[in-house]
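Every protein chain of the complex appears in place save one, which is left out.
Chain IDs A and B follow the sequence of writing; residue 1 opens each chain.
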Amino acid sequence: MARMPVQFRLNGTDRAVFVESAETLLATIRRGLGDFAPKFGCGQGACGVCTVLVDGEPQLGCLTLSVTCEGRSIETVSGLADGPTLHPLQAAFMEHFAAQCGFCTPGMLMAAKALLDHNPNPTRVEVVEAIAGNICRCTGYEPIINAILAAAQQRGARRA
Amino acid sequence: MPVNVRIVQGLQEAASILAGDRGAQLLGGGTLLVRAINEGAMTEGTLLRAVDPLLLAINTGGARVELGAGVTMAMVLASRDLSYLQAPARGIGGPAVRTTATIGGNLFAATPYGDFTTALLALDAVVTLYAGFGGAREMPLEELLANRARGGVGLVASVAFNRPAGADAFRFLKVARVRPKGVSVLSIAAHLPQNAGRISGARIAYGAMGPTPLRAKAVERLLEGRSLDAVTIAAAKTAALEGTMPATDAIASEWYRREVLPVHLGRLLAGEIS
Partner (left out) sequence: MLEFRKDLFADERDDNLNVIGKGEQRQDMLGHVTGRTRFFDDHGFDGLLHLKVVRSPHHHARIRSIDVSAAERAPGVKRVIRGQDVPLNKNTLLSLIGFGKDDEPTLAVDKVRYKGEPIVAVIADSEAEAMAATKLVRVSYDPLPTVFDVQEALKPGAVVVNETYPGNYFEYHDKYDHQKLRFGDVEAAFRTADHLLEERYQMSPIEHASTETNGTIAAPDTNNRYVVHSCAQGLFFSLDTTAKILKLESNRLHFIGGTVGGGFGGKVDSLTEPLAVLGAILTGRPVRYVLGREEEMQFASPRGAERHVIKDGMMRDGRIVARQITSYFDAGAYTRLSSYGVVKCVAHMPGPYTIPNVRGDAYCVFTNRVPATAMRGFGVTGLDFSIEVQMDKLAHLVGIDPMEFRILNAYRDGDMKAHRRVAHNAALIECVQVAAQKVNWPLSETARRASSLSGGGGARAAIPPTVTDESGRIGRPETRQAPPQLTPGAAAPLPAYQPPQAVPVYQPPPAHQPAAPLPNYPSQPAAAAPLPAPTPPVPTPPAAPQHGAARFSSVFTRRR
């Protein structure tokens, strides 16, 4: 099978990898590059556990072909922390018990990050809409929504 | 044979490849085609990705609006001049799906998908097609939908329609269990321009009430020249199901779709959209 080279930036580092022509970004990130944080849940675009950021926008790794990502900047939850310092979203998720099994968490955090990067002071409705593409089967969503609002507030407080 | 992916510059070349290769399909956002690969439904053939600035064009300057087929739902939502298309775009998947889901992809999405197309149908949209050799030609969206099942219609480059009559003239509602995203039980788009308090040139389109989005022409005829009052709405509801052929699928049964469509049409016409 012919394999094609693709280059992109993953969590701030330039990466180059050979991919199958119809290989998904999710498979490339996980098996090709060893970042297992984004997950496989459905392959249909319904569950959101594969959510990553591509050029700052939320995108589903399972429905994205790696060959369409040439030159892009891709972020997963593995790059969220600043060295040992957690991102405010990560800290807020911990504080608000916004995870149980943890499987939806990587995708959920990236969806939340996309929201706060575009809209630093979202309303509760805006938070709900931002995670509308991420299914959680454990928490019932309330702790997640609270965590995202808390993280937004905390960042606002720091900036003030 | 694995699935091949080709990236092509220029719509004309893409169109000629599609015309010559029966196993080739145009890749929009990937929300349907890559899903088919993931599920093992598509194990061979070619996915064609066309790169052309025409596909991403958003022209909202004049009375006639033109949107490239590669314009994504996220781009529609971000455009201030397309506020009347917020409701249909917002209902397509979640935020991550909307980042890549394209207008063109939605035109070819099998029922019960296709809510954005339903809105375009109520706007009397026209598509610009490239088919193999020769230049572009226009085709009413309704005709494209009637022909899309047999394949080989060509490559849709853009859609065009006239800006709706006023803020309240264009309405859209989507019925789904999971809100705001979720696959449709049904969707309804209505363009209701008014002339001295009377409806003139009504267009009503349904999604997931037939094999493709379709026009509710009986309702349109009934509304013509009348004012949008309780009596008119009641009459519209009785004609609501004419011409529909809803299917039973994983989302809803044919029976259920028939039961609720008139109720939702009535609410849409009365302006009671939540």
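Rule of thumb we're sticking to: contacts are C-beta pairs under 8 Å (C-beta built on N, C-alpha and C of every residue); 3 or more make two chains touch, one makes a residue touch a chain.
Quantities reported herein were computed from a predicted structural model and do not represent experimental measurements.
The chain that is not drawn here is touched, among residues A:E20, A:E57 or A:E129, by A:E20.
Within the entire complex, the positions of subunit A that touch the omitted partner chain are 1, 20, 22, 30-31, 34-44, 46-47, 49, 76-78, 80-81, 86, 90-91, 93-94, 97, 99-106, 109, 135-138.
Residues of subunit B that touch the chain left out of the display are 1-3, 37-40, 43-44.
The working rule: only the chains that are shown with their structure count from here on.
Work out the mean CA point of subunit A and of subunit B, and you get 29 Å between them.
Against subunit A, the residues of subunit B that register as touching in their complex are 2-5, 7, 27, 29-31, 34-35, 37-39, 47, 49, 74, 93-97, 99-100, 180-181. Within the complex formed with subunit B, the residues of subunit A that make contact are 1, 20-22, 24, 43-45, 48, 51, 54, 57-60, 62-65, 67-68, 111, 114, 129-134.
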